[in-house]
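My questions will all concern the structure given below.
Here is chain A:
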Amino acid sequence: MTSHLLSWITFTPLLGAFLLLCIPKRAHNSIRWIALATTAITAALVGLAFSLFRASEAGFQLVERAVWIPQFGVQYLLGMDGISFPMVVLTALISLMACLGSLTHIRVKGGREKEYYFLFLLLETGMMGTFLALDLFLFYIFWEVVLVPMYFLIGIWGGPRKEYAAIKFFLYTLAGSLFMLIGIVAVYFASSPHTFDMTLLTTMKYGLLFQKVVFLAFFLGFAIKVPVFPFHTWLPDAHVEAPTPISVILAGVLLKMGTYGFLRFSYPLFPDAARWFQPAMGVLAVVGIIYGGFIALAQTDFKKMVAYSSVSHMGFVLLGLAAMNADGFRGALLQMFNHGTITGGLFLLVGVLYDRAHTRDLNDFGGLGAKMPVYAGILTFFSLASLGLPGLSGFISEFLSLLGAYQYSKLITALSAIGILLAAAYLLYMIQRVLLGKLNPKWAALPDMNALELSTLVPLMVFIVAIGLYPKIILEYMIPTLDGLLGTIRGGI
Partner candidate 1 sequence: MGPVESLRHFIPELVLLGGAFTAFFLDFLLKNKRLVGYFALLTIVAAACLLKAPPKESLDLFYGFFHLDGFANLFRVLALIAVAATILIAFGFSPLRDRYEGEFYGLFLFMAFALITVAAANNLLMIFLSVEFVSILSYLLAGFLKNDLKAKESAVKYLLFGSVCSAVMLYGMSLLFGAAGSIDLPAIARVVDSPAMKPLGMIGLLCFFVGLGFKISMAPFHMWAPDVYEGAPTPVTAFLTVAPKALGFAVLMRVLASVFGESYRDWRQVLMWLSILTMTLGNLTAISQTNIKRFLAYSSIAQAGYILMGLAVFPSPLGKDGVLIYLFAYLFTNLGAFAVVSSVGDRTGSDEIASYSGLSERAPVSAALMTVFLLSLTGIPPLAGFLAKYYVFAAAVEARFITLVVVAAVNSAVAAYYYFRVIRTMYLVPADQPALPKPPVSAAAVTWLMAAGVLGIGLFPGFFIKLILG
Partner candidate 2 sequence: MDILNFGIKVGIYALMAGTLVLAVGVVTLRNLFHSALCLAATLIGTAALYLVFHAEFLAAVQILLYVGAVVTVIIFAIMLTEHIAERSVAQRNRQSLPALLGILVLIAVTGRILLKTPWAVNPATVGARVTVADLGAALMGTYVFPFELVSVILIAALIGAVIVAKKEKSS
Partner candidate 3 sequence: MIIPLPHVLLFSLALFGIGAYGVLTRRNIIGILISIELMLNAAGINLIAFSKTTALAPETGQIFAVFVIAIAAMTATVGLAIVLALYRARKTVFADEVNLLKW
C-alpha cells in the first residue's frame, strides 16, 4: 500500500466512482455513503502520506515511476514535495467538506445523485493527479480531466445561468490549456534527451527567447485558471452558478491549480523568463488585487462578492510569486492553502444561507445575527479570516506575500496593501448588510445551522486558527522545497 500510496490517493476516488456506477440509481443512501466513504478514505490516505512525508527534505518523496508511453518517454511519474503536499492536503480536505456539503444540497437540487457523485469523484481524481503528477504529459492529462466533470457539475446542478457559466468556464480553460499543451510539447523537443520528466527537465537550460515564448504559453494556461486579470471573467459566472459544493471546490482547489502550475513548472523550467516577466507579474497581481476588491465592493449578490474576492485574494498569491524570493514564495504557497480553506468556507456559508432563503441578494437580508447566532459567528469568523485578521491564517500568508513583494517593489506592495483595506470594506459591508441591523421580518423563521453544516465548516476553522496562530506547522513542510526552488531559479542567473 505505502509503496503505491500516491496512486492510491489519486485513484481511490475513481474506484469509488466506478463502484457507484454499479449501484442502482434509486439507492440514494448507498450512493451518498459510498461517495462520502470514498472521499473520507482518500483523506485518510492523505493522512497516511502525511505521516510518511519527511518535512525536512526538499526533493520529491513517495515517488512512483513506471513507463507509460515508451515512444515518447512518457512516464507514470507521481511524487510529492513541499509544494504539492499542502495542495494534496487541501484537496482531500476540501473534497471531503464539499462531499459533506453535497449531502443535503444536491438532494435539494433534485436527484441525479448518482451522476453527481460519479462526476464529483472523477473530479477529485483529476485534482489529485494534477497536484501529484511529475511528468508534464501526465500532468496535462489530469489537468484536462478536471475540466470535464466540472463542466457537468456546473451545467447540470448549477443556477439559472448554469449553461452559460459551464461552457464559459470550459472554453476559457480549454483554450488556455491548449496553449499550455503546445508549450509542453515545445519543452519536450527542446530538452535533450527528449523527456517530460520534471526531475530531469529542471536541470536543463534553454535560451531566453525560447523561455519567454514557452513561459507565455504556460502562462496562458495557468493564468486563466488562477485567474489573473484580465482572464478572470469566467470566474464570477462559474462561481455564482455552480452549486455550493462545487463553488467550494472551484475556489478551494481549482484556482490553485493555476498558481501551482507557476510554482511547479513555469518557474523552475524557465527561470530567466520568469525574471524577465517579473514586473509584468507584479503589475498583474496588484491590478487583480485592487480590481477584484473594488468590484467585490460593488456587489449585491453574496456569492458574486465572494467570487470577486477570490480574484483579489489570488492576486496575493501572484504577488508572492512575482516577488521571487523566499518570503514571497512562502506567502504565495501558504495563501493558496489558506484561500482554499477560507473561501471554501465562505462559499459553504453562502450556500447555507441560500438553501434557507433562496436568495443571495445582500440588500434583502439584515439582522440575521440575532436570528442565527451560530451562523453569524461562523460567517464573521470566515470573513475576518478572509480580510486577513491576524491570528487567523489569511494574515500570515498575505503578510509573507507582502513582505516578499516589498523587497521587490515598494510601490507594488503599497498598492497591494490597499487590497487589504478593500477586503475589510467589502466583507464588513457584507456582514453589516446580512447580520447587522434590523431583522427583515421575511426571515424571521430561518433556522440556524444544523450539525451537518457545522461539520463541513469546523474542520476548516481548525485549520484556519491553527495556521494563523502557529504557521510553522504547515510552513515547515513547504520551506525546504521552496528554498530549493529558489536555489534553482537563482542558479539560473
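Here is the rule we use: contacts are C-beta pairs under 8 Å (C-beta built on N, C-alpha and C of every residue); 3 or more make two chains touch, one makes a residue touch a chain; residues count from 1.
Selection rule, in plain terms: all candidates are chains of the complex that A comes from, given by their letters.
Quantities reported herein were computed from a predicted structural model and do not represent experimental measurements.
**Student:** Okay, in this complex, which of 1, 2 or 3 is up against chain A?
**Tutor:** Here, the candidate touching chain A is 1.
**Student:** Can you list the chain A residues touching candidate 1 in their complex?
**Tutor:** 67-72, 74, 112, 115, 137, 140-141, 144-145, 147-148, 151-152, 155-156, 162-163, 166-167, 170-171, 174-175, 178-179, 181-182, 185-186, 188-189
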